[in-house]
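Just one protein chain is left out here, and the rest sit where they should.
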Amino acid sequence: MGYDLQMKVWRGDATGGELVDYTVPVEEGEVVLDALHRIQATQSGDLAVRWNCKAGKCGSCSTEINGRPRLACMTRLSTFEEGETVTVTPLRTFPVVRDLVTDVSYNYKVAETVPPFAPEPRPADGQYRMQQVDVERGQEFRKCIECFLCQDVCHVIRDHEENKQSFSGPRFFLRYAELEMHPLDTNDRRELAREQAGIGMCNITKCCTEVCPEGIHITDNAIIPMKERVVDRSFDPVTWLGRKIFRRDQLPEAQVPQGRSE
Amino acid sequence: MAEIERHSFDVLVVGAGGAGLRAAIAAHDAGAKVGIVCKSLLGKAHTVMAEGGIAAAMANVWKEDNWQVHFRDTMRGGKMLNHWRMAQLHAQEAPDRVRELEEWGALFDRTPDGLISQRDFGGHRYARLAHVGDRTGLELIRTLQQRAVALGIEVFMECTVTKLLTSDGRISGAFGYWRESGRFVAFEAPSVVLATGGIGKSYKVTSNSWEYTGDGHALALEAGASLVNMEFVQFHPTGMVWPPSVKGILVTESVRGDGGVLRNSEGRRFMFDYIPEFFKAETADSEEEADRWYEDKTNNRRPPELLPRDEVARAINAEVKAGRGSPHGGVFLDIASRRTPEYIRRRLPSMYHQFKELADVDITAEPMEVGPTCHYVMGGVAVDPDTGESAVQGLYAAGEVAGGMHGANRLGGNSLSDLLVFGRRTGLNAAYAAARRGQRPEITDEEIRTASEHAVAPFGIEGGENPYTVQHDLQEVMHNLVGIIRTADEMERALSDLAGLRERITRLSVEGHRQYNPGWHLALDLRNMLRVSECIARAALERTESRGGHTRNDYPATDDAWGRLNLHCRLDGESVDIAREPLPQMPDDLRELFN
Partner (left out) sequence: MAAPTGIKSPTRARIAARTLRTDRWWLYPTFTALVLLAFVVYATYRAFSGQHYFAEPYLTPFYSPCVTTECVEGSAHLGTWVGDWWPFSPAVLILVIPLSLRLTCYYYRKAYYRSFWMSPPACAVGEPHRRYTGETRFPLILQNIHRYALYIALAYNVLLTYDAVMSFKSPEGEWGHMGLGSLILVVNAVLLALYSLSCHSCRHIIGGRLRNFSKHPVRYRLWGGVSVLNGRHAQLAWASLVWVAFTDFYIWMVASGTWSDPRFF
């Protein structure tokens, strides 16, 4: 039950580009990435698109399809009407490299600033013990495939380039939350979440959760709990008074990896 | 020519999957200056596709388990063709490698008393796979990635190595290009670790990603190393068969480990008809016993669905050929009728998601359709088992690109542990060797010029072959003629077809320019794919018996004489040479484990 799909694919680079029309024969059960591959194989061999596993597990083929941030390998053509034109553009939050490929190095730079896991020492028998209920919260966040769609959709950086300096984005709030909830971790990253990661910039409009292909409850289970932890640390009048009166400098601060302060 | 970008390291790791990252971490810990080069973004390597778990005899679930049992399972699964020393090191060191991951932040599923939980898998006597739901590979790569980032190891992302450089028979570095800009880059390093994964992209139906073009295999061959066991290619019994666009995508063995069974179109659990003599003693012969085994492993034998992968893949192939397949040419994998929806969603979340999203199938309510898919190559660079060094001084290999560890067939779960155990060993030894050597080598302009000319050749040809078409034809040849069941005349045809393709790839032409040009990238990868395909076909033709991941219709029996021989591929000019070499002899104390 194949048919001819009308597509508009953005082609170009940092100096400019445009939506180019393609007509692609497609088959039943195919996804947008199949159509892009067919363009590569039969019409434009140099169409640049990033992809790897083609099964929604690696998070490489992030694009915007009809204006919505999505994985091209997990967007089935059956979600569109047969006569509908499918428009594919690169992510619009990151610098474009070529065609559908963007420079996502911002995310890798932010990753370097997250203080790493700092576990308590091993018990005498060498075996850490953790209960399933305690690891489950972190496991949800570790489902993240780093497709960076949440980073792409987040208006804090999508609509304000300058905020990239002071804002880590949903993917890394997930990481902060994971470490803060890790049963063995000994670091306290709450102050860093506020000061360095800029969690206060988030106004919880939940787009990150809406686009997450892994269905992680980014806002409800990671960002808001982190905001509440920051409140515990920085906005709770009782602890604030305590610190003022007893001149007690709270808990030890988290360690940022060495030589990674930029 | 213009100056090109140069970097200098003690240890250069090519590939950022599990083995590459683990090697880089180890080399860094040993004091070396380390660089990682990878074709994709960091954290996207094929390791993320590993689902089931990491095999390690930690004895958290079954006290009876220990490294000797794991060693025995591995050797038997590999049809005794494994390098015994690798299998031994692997079984001994895997538990520590898993526990180490926990120290770096991995969150494995737990047993009730808080230890790392372990699950059942094909060919393993006891529940042995440390896992995180069915996304263990993702957990492994993320943990290693975050560790490498925390250590400040330099990573060159989206950078492809096209040539290894040697001087006086020792490694001096590597040459490659940035995918993004198309610019060339040279790395000077006394030790190079190959961790480039496998070769699956040479096949039509595969669970592997585009990266799996056998780069490391081909690079090592060209540098003068030999490849061992290349005739053994693992077809995973359960890949998706429908819709066509996802054909080959993996369906984890955990589905069977957690209670799923295989049925043909008549509803029969056909695996009971395919139990080989070799495994009869430890395999259940009735459905009742097989079902009891999930609860009571001591008094019952394993269900035949959990035989090693080669056995199951051949059985499925035979059922489909006999006309008892499913509508889309596979068989049924049914867990829906055997476990509750809650259990399935909890134990197999990404399988549930994958079928729901890609095939519109709810695996908690209906059976899946599955069939064999090219999954893993047992063969690879022949290395010293303890250090991971190849025949070329300074050239190391770990993970899927290294050969010997898995013999004729790999057990599920042994791949992730292989990455960790041998990733660490090669990383350490590469660092020690670099330190012993003292100064870093230098690459001459002449070498760089030759390598660059070779790389840009496809741009100079107009009106030549389309690389996508050539790749497609190559996949057809390998799939149809050197696939899961092989015969001499088909492989001879394959070799002549491959010779034709070899001629065609000298006439590839690509459009556009060097900046992020997938057509060009494929044109370069094709050389490697072709080289590796030729090794597979030649080795497969040479081995006149059936064993593990190598099944000959014209020689269906396993031959003891062949059980004492390994096949090595070496490059002689432009052609591939095959040599028979005796299998390393196992010491008596280990041999006793098999009596």
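The first chain written gets the first letter, and so on, giving A and B; residue counts start at 1 in each chain.
By our rule, a residue touches a chain if its C-beta (ideal position, glycine included) is under 8 Å from a C-beta of that chain, and two chains touch if they have at least 3 such contacts.
All of these numbers come straight from a predicted model, not from anything done at the bench.
> Among the chains you can see, which ones touch the chain that has been omitted?
When the entire complex is considered, the left-out chain reaches A.
> If the hidden chain were put back, which of A:Q6, A:T87, A:N107 or A:Q127 would touch it?
A:T87
> Just one of A:E112, A:E191 or A:E210 touches the chain that is missing; which is it?
That would be A:E210, which touches the missing chain.
> What is the set of subunit A residues that contact the non-displayed chain in the whole complex?
10, 12, 14, 16-17, 19, 64, 66-69, 87, 89-90, 92-96, 102-103, 131, 133-134, 152-153, 155-156, 158-163, 180-183, 185, 198, 200-207, 210-211, 220, 224-225, 227-232, 234-235, 237
By our rule, only the chains that are shown with their structure count from here on.
> Tell me, which parts of subunit A touch subunit B in their complex?
Subunit A reaches subunit B through residues 13, 27-31, 34, 40-42, 44-60, 74, 76, 97-99, 101, 103-104, 108, 111-112, 116-117, 119, 122, 126-132, 135, 138-139, 142-146, 179, 182, 215, 257-260.
> Any idea which subunit B residues touch subunit A in the complex?
So the residues of subunit B touching subunit A come out as 40-44, 46, 48-49, 99, 102-105, 107-110, 113-115, 132-133, 135, 138-139, 142, 146-147, 149-150, 152, 157, 180, 209-211, 242-246, 249-250, 350, 353-354, 357-359, 466-469, 472, 510-513, 515-520.
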